[in-house]
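Note that this is a trimmed complex: some chains were dropped, and none of the rest were shifted.
In this document, chain identifiers A, B and C correspond to the written order of the chains, with residue numbering beginning at 1 in each.
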Amino acid sequence: MTTIDNLMIKVDKLNKSFGDLHVLKDVDLTVKESDVVVLIGASGSGKSTLLRCLNFLEMKNSGDIIIEGEKVEKSTHNLNKVRERVGMVFQHFNLFPHKTVLENIIEAPVKVKGVKKGDAIKEGKELLNKVGLGDKLDVYPSKLSGGQKQRVAIARALAMKPDVMLFDEPTSALDPELVGEVLATMKELAKEGMTMVVVTHEMGFAREVADWVVYMNDGRIVERGHPNDVFDNPKEQRTKDFLNSIL
Amino acid sequence: MESLTHFFNAFIDSYPIFLKGMWLTLELTVVSILFAIVIGLVFALLKLSNIKILEWISNIYVYLVRGTPLIVQIFVLFFGITKLIQMDAFWAASIALAFHNGAYIAEIFRGSIQSIDRGQMEAGRSLGMSTSLTMRRIVLPQAFRRALPPLGNQFIIGLKDSSLAAFISMSELFNIATTLGSAKFDTLTYLLIVAVYYLVLVLLLTLFVNLIERKLAASEK
Amino acid sequence: ACGNSDNKADKSSKADKKYDLVNPGEFTFAASGEFKPFSYPDPDDPTKMTGFDIAVGKAIAKELGLKPHPVKYKFGSIIAGIESGRFDAAVASHTVTDDRKKHANFSTPYYYSGPQIYTRPDSGIKSAEDLKGKEVAVSKGSTYASMVKKYTNNIKTYDSDVTALEALSKGKHDAVVTDFVTGQLAIKEGFKIKAQDRLGSSKQAVAVSKKKEKLLKDINKALKSLRESGKLSELSKKFIGSDITKEQKVDK
């Protein structure tokens, strides 16, 4: 399914517990360069936790996480550096409310990467144009619609030039009429060859864009495959039940 | 009527002295509150540090300050600590007030930092920012704005509490009132006069705090 | 602006009627309780006061045939309290001054003393002249403030002379002016302070409401008999260690 040299992320027997609660159980996952992987599963099945482990916002209990060929460990790596390469977009946007749209975008490049402010502004403007918000530079987030906020959040993550992007239900806090604009931005990104891991309930998006669909249940990966295979011919009964419940 | 005339005459005769006292009251208040803000911020961060021993230090500090009357704290600092370090009444009073207000301000900051959505910290970290950078650039500025109304309130409390410095011989407003009162054998009149000064100061401070709040609110939305 | 109402008079005894007492049958007198050894909390029951002033007040009450009722009150407001009728008299080491005479009557003196300059041992201040421009602490409402004002404007006020002396011993202020008896006692108790020049002598007397002339007359009578019986000297020796009830020459 993959050749070793264009591996972006490899997860091996990953386990994660919160106290007594065993949330991720021997999870294996492989993401190649330019892959779009969609993660589906019931609430509480561990999708967010998996994404957060990939971004080291949560620390695994055991197993390996290999990013671009490097086995990343807390003891040997500066995790801040790793996070620079792994962008994340959250369900609730998490824009910085005390900064304008442009300030949101240039904050990390300037403060973390040391990009010159002028350069960061130039790149920031380009990114905002790309997500269709070139006219909102100096506006505060509170003035934006949910869909606009999420597009700014995507631009903010892109400003760090990450190699992978993680999306945790990026459209599920949005009013239905605003979902489309965010999905369009994400499709665009996929087309440009960005490697993406996306947790979403938007099955249309998954069918159209995903290279792989991964179904999680109770902390385990139960089924994985091409979207049409998983959606139309699920092998596992649990997958069938889940798909019936949401479609 | 007669006593009203008496009050106004006394008010007018005494105002140059009271203005001096007011100046000292303001100095005490401003100096102690500025220190208190620094102290409060430090102890709030200690408390939130997730390092048991630092949390403990912060808890003990807050408990000691909240568990004893301010006047005891002022006297202890004046007669005690300053035995080792030579310190005049102004600094003893300022530091006592600073540590006292600091404990309350620490709780204000702790609350306001905790009230900032966890997602803010996560968003910062997911961009490769370190915890302390995210704290400084993302969380604290928001927490500070949210802390402003209770801080303003604490500022007013600090202003009023500075009256206790009178008992370690600071010639601030209240001391002037009682000293004049006993010199003129008319304590009540001078107490009422000083009450007017405090009411005006508190009113001005309240307006000032409201102004800043409105400015900040306007700049963001 | 006001005075004590007379509505208790009808219930009181003959003695009360002629004195118009605050509490029927009682000689209610004020003292600060913050002026050792003249008035201070009884170590066995700090809700009560003891000291020379208190003992004198009690002795006067006995001579008058009344029950003694000492009341603790802020020194700085005692004269005002007498004027407004809170107590019948004050046996509180009040130095007789013209200013105070405007607000209360004074008995014959019951002791003689005088203010003295106290400094830390290493101080260069010796005399009143040396106080120029220095920071001097005194107790609130005392006569010392106006005395010191001639030399310096930098005056700090405390509620208690003892607190002022303690602050001095701990490095605060340049000097304290207080009654020499109190100062001497503090030195004996181990305060690191030194006595400098005396600032003259003063007479201390009982202050009585201007409305109670009969009471003043009888207090003077009582003091006279206490003096003559040697009781006053005896109390002085007991509380102060020497007899300060007689007028003495002071080396100015």
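Definition applied: contacts are C-beta pairs under 8 Å (C-beta built on N, C-alpha and C of every residue); 3 or more make two chains touch, one makes a residue touch a chain.
Please read these numbers as outputs of a predicted model, since none were measured by experiment.
Participant: From the single copies of each chain shown, work out the full complex composition and give it as a label formula.
Facilitator: A x2, B x2, C x1
The criterion applied here is as follows: only the chains that are shown with their structure count from here on.
Participant: What graph shape do the protein chains here make by touch: line, ring, star, complete or other?
Facilitator: Graph shape, chains as nodes and touching pairs as edges: a line.
Participant: For which chain is the distance between its Cα centroid and the global protein Cα centroid smallest?
Facilitator: B
Participant: Which chain has its C-alpha centre farthest away from the C-alpha centre of chain A?
Facilitator: Chain C.
Participant: What is the distance in Å between the mean C-alpha positions of chain B and chain C?
Facilitator: 38
Participant: For chain A versus chain C, what separation do you get between their C-alpha means, in angstrom?
Facilitator: 83
Participant: Round to the nearest whole Å and give the separation of the Cα centres of chain A and chain B.
Facilitator: The separation of the two C-alpha centroids amounts to 46 Å.
Participant: Taking the complex as given, what residues does chain B use to touch chain C?
Facilitator: 2-3, 6, 78-79, 82-83, 86, 88-89, 167-171, 175, 178-179, 181-183, 185-187
Participant: Which residues of chain A touch chain B in the complex?
Facilitator: Counting only chain A, the residues touching chain B are 55, 57, 80-81, 83-84, 86-88, 90, 92, 94-98, 107-108, 111-113, 140, 142-143, 153, 156-157, 160.
Participant: In their shared complex, at which residues does chain C touch chain B?
Facilitator: 1, 74-77, 79-80, 83, 100, 103, 137, 140-141, 145-146, 156-159, 164, 166-167, 170-173
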